[in-house]
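Only one protein chain is missing from this complex, and each of the others stays in its spot.
By letter and in written order, the chains are A and B; residue numbering begins at 1 in each of them.
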Amino acid sequence: YAQDEEVTLKVSFFTPPSSDNNKQVRKIEERLLEATDGRLKLDFYEASQMGPAPRQFDLVRTGVADISIMLIGLAPGRFPLLEMLDYAGVIDEGVNAEVAVPATAAALEMAEEYLADEMAGVKLLNIAVLPNPIVISKDPINSLEDLKNTRIRHPGAAHAVMLEEVGAVPTAVQSNEMAEALARGVVDGVLTGYTGVDVFQLQDSAEYVLELPSGGMTFIAVMNQDSYDALPDDLKEVFDTQFGPANQQEWGEHLAIGEVNARDRLREHLTITQLPEADIEQFREITAGIREEAAAERDAKGVPGTEFLEQLRERGEAYR
Amino acid sequence: MSIQAIGVLGVVVLILLIFLRFPVAVAMGLVAFVGYGAINGFDSALQVMGVIPFDLGTNYALSQLPLFVLMGDLAVRSGMSSRLYGAAQTIFTGLRGSQAYATLGASAGFGAVSGSSIATAATMTRVSVPPMREAKYDDRLSAGSIAAGGTLGILIPPSIALVVYAMIAEQSVPRLYAASLIPGIALCVLYCLVVAVMLKVKPGMAPTTDERVGFGERVRALGQVWEIAILFALVIGGLYTGIFTATEAAAVGAFGAWFLGVVTRRLTWRDTFNGFLSTLKTTAMLYVILIAANAFTYFVVLTQIPQGLVEMVTNLGLGPILVLVVIGVFYVILGCFLEAFGMILITVPILLPVVVQAGYDPIWFGVFLVVMIELGMITPPVGMNIFVMQAELTKMKLSRIYQAVLPFLAAPIILAVILILVPGIATYLPSLFFD
Partner (left out) sequence: MLDRLNRLLVLLAAVALFVVIAITLFDIVLALVTGRPYSGVYDIVQAFLAASVFLAMPIVFRGETNIQVNLIDGLLGPKARAVNLFIARLATLAFMIIIGWSEIQPFRDTILFGDILYETGLKVWIIWIPILIGTALSILMVVTTFWRGHQANAEEVEV
C-alpha cells in the first residue's frame, strides 16, 4: 500500500547544525514526523558531509541528495535571475523580520514563468535571504567617506561590485579565515551578517559595526525533481505544507529573525551605527546604478533581468 | 545488509587490500566507490568521485603543500638545513641525540609557520633526513621523530584542522589557537621524552659526542644559521603583523629560501629546477592519496558509523569521563584508516553535541580532536605523515617507518589523557585572553 509506505529523504547542508537554515529544516522535520506518524523522515548530512558548499545544488540535481540548501552567490553566473535578489535595493532596508518577505515570495511565485531554465532538473522549494549584511571593523567606519580605501572582505560578486563603487577595496577572504584576517589586520573590515559575527565570534577582534542597506545573501532550498515526484500522494500533501509556496512566509522570515536575535545578543559587545541620512541617499543612487546595469547585462544576453526586477517589485506588494 | 555493516565491511576490506600490497590510494578509492555505490547507487558514486579531483586540485589552502615542500627542498639544496643541524650539534655537544631533539624543536618552530601537518612533515623530512643520516643516526630514530614532529603542524597555531573544526563547530579561530598553544608545546616536550626514553633503552640509536666544545665555539655556531633565522623572521613576522595570511606565508617561504640560496651563490639554476621537480612528484603522489581518502570519507559518512557510536554511548548512560574515553578510543580506531579532514567531517557534526552534554567545552573538544587526529596521522596502516615520509624516502620500507613511529604514539595518547583529566590546560588561555 502507498498508505503504509515510508520515505526517508537525504537532506544535505553545507552549514553546521547550529546554523539557522539547519534549525529551520529540523523544525520542519518534527512537524513532518508528527503529521505523517513517522512515515516521512529526513536524514541530515550537515556541515558539507555530502559535498562542499558550491556543490550543493548539483548534489540535488544529480540525485546524490534529495534536498539541499544552496547559497547562490557561490555559483556565479549559474542563477542569473535569482542572483538579482542579492543586489542592494531588491529586498527592503533595515534589520527586521519582514524585510525579505515580499521579494522572496514574489520570486517563488514567478519560478515557473522565469526560473525554469536555471532550476532545470530540480524543484525550487523555498527562498531565504540573509538581509543587509553589515560592516564590522576594528576602527570605526561611520560614513561612506570612512569606507574609502578600506580593505573589506566581501561575501560575493554583487557585494564586491558595491564595495568597489563606494571606493572601498573588496578583498576575497574565505569565510573560515575571516576572524584571523580581521584580528591580524589583513582586512580592515568584514561584510557579513550579525549571525556571521556571532558564529565566527568576530566581536573578539573588532567592535565597530556599520549598518547599511547592502542587499542580501540568497539561499535556495531545492529538491531533486524525481525524488519529489516519487513521494506518495498523501505524504506529498503533508510535505507541501512545509516546503513550497504554502510555507514561504516562514522561509522568507527566518534568516532575518536570526539577524535580529544575533544583534540583540551581540549588542553589548558592539558599537553599532547607521549610515548618516545624506550618505544613505547617495548610497541608494549608487546601488540603483549597479542594479540597473546588472539587469541590462542580463537583458543583453536574452535573460529578462529588467523585467524580473520590475515584476519582483510589483508582485511583492501583494505580500506586504 | 545494514549500512553500518557495509561500513564495517568496507573498513575490513580496505585494511586487507592495503596489506595485500595494493597502493594505499587504490585500495581506498576502490572500496569507497563500491561502498558508496552499494549504499547510494553507482550514479551517485560516480557523481561524487568525479568532482573530487577538481575540488582538491583547486583547493586554495592546499597550495601550502607544494610551496612548503619546495621551501624545505631548496633549504636542503642550498645547505641551509645541514648548517642548522651542524650548529645544533655543536651547541648541544655532549647531549646524546641532540639532532633528534633539534628535529622536534624545528618541527614545533615550523608548526608556528605552517598550518598543515603534511606540509610540516614533508618539509622536515627534506630538511632533517640528510644531516641525520650523515651524523649516523639510526633511521628509525630520525623517521620516528620527523613523522611525530610533523604532527605538531596542526596543534601549534596556525592550523588548518582547527580552522575546519571552527567552521563545523561554529567556534572562534583565535580562541582555538589560544587553547591549542599549551597542549602544542606539551606535546613537543612529550615527544622529546619519548626520544630520551628510547635512547636510554638503546643508546646506540644516536652517535656519541664526547669531544669538548668551548662556550665561544657554541656561540659562534649560532652564526651558521643566519639564513634560517632571516627566513623564519620574515615568514613569522609577516604572518603575525597581518602582511600576509597563513596560506600566503608558504609562497613567501618558498621564495625566501630560493632567494637566500641564490644571493649566497649556494643554489644554481639546476638546483632550482630539480627542487621544483622533486616537489611536484611528492605533491602529486600525496594528491592521489588525498583524492582517494576524500572519496573514502564520503563513503564513511553514508554508513552513519558515528551515529551508531552516539546511540551506544547514550544507551550505556556513562559518566562524562568515560564518555570521553569511549570517544577517544573511537578516534584511535578511526585514525587508523581516515585522514585528518575525514575525521573532522565525519565525526564533529554527530559527536560534538554528546561532548558538550558531557560538560566539556567545544573549544576544549577542538584541541582534543586535533590531538586524536595527530595520533591518527602516525598510526598504521593509513597515516598521512607516514606516507609523506615514504613519499620522500622511497628506499625506506613502509613497514620500517611503521616500526619507527610506534614508540612516539605514546605522546599524543598521554596528552589526550591529560586533556580529559585536566581540561584547563586547553581552556585556561582562551578565557584569559578573551573573557
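Throughout what follows, a residue touches a chain if its C-beta (ideal position, glycine included) is under 8 Å from a C-beta of that chain, and two chains touch if they have at least 3 such contacts.
It should be emphasised that the depicted structure is a prediction, and the values quoted were computed from it without experimental measurement.
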For the chain that is not shown, enumerate the shown chains it touches in the whole assembly. A, B
From B:L318, B:L398 or B:I414, residue that would touch the chain that is not displayed: B:L398
Looking at the full complex, which residue from A:P76, A:P140 or A:G289 touches the chain that isn't shown here? A:P76
Of A:A53, A:A157 or A:V238, the residue in touch with the unshown chain: A:A157
Residue list for chain A contacting the dropped chain reads 58, 75-78, 149, 151, 156-157, 160, 169-172
Of the residues in chain B, which ones touch the absent chain? 17-27, 29-30, 33, 45-47, 49-51, 53-54, 57-60, 62-63, 66-67, 70, 238, 243-244, 248, 251-252, 254-255, 273, 276-277, 279-281, 283-285, 287-289, 291-292, 380-381, 387, 390-391, 394, 397-399
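What we mean here is this: only the chains that are shown with their structure count from here on.
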CA centroid of chain A to CA centroid of chain B, Å: 36
Residues of chain A touching chain B in the complex: 16-19, 45-52, 55, 58-59, 62-64, 173-177, 179-181, 183-186, 199-201, 204-205
Residue ranges of chain B in contact with chain A within the complex: 40-41, 43-44, 47-48, 51, 55, 60-61, 158, 163-164, 166-175, 239-242, 244-247, 298, 301, 345-346, 348-349, 352-353, 434
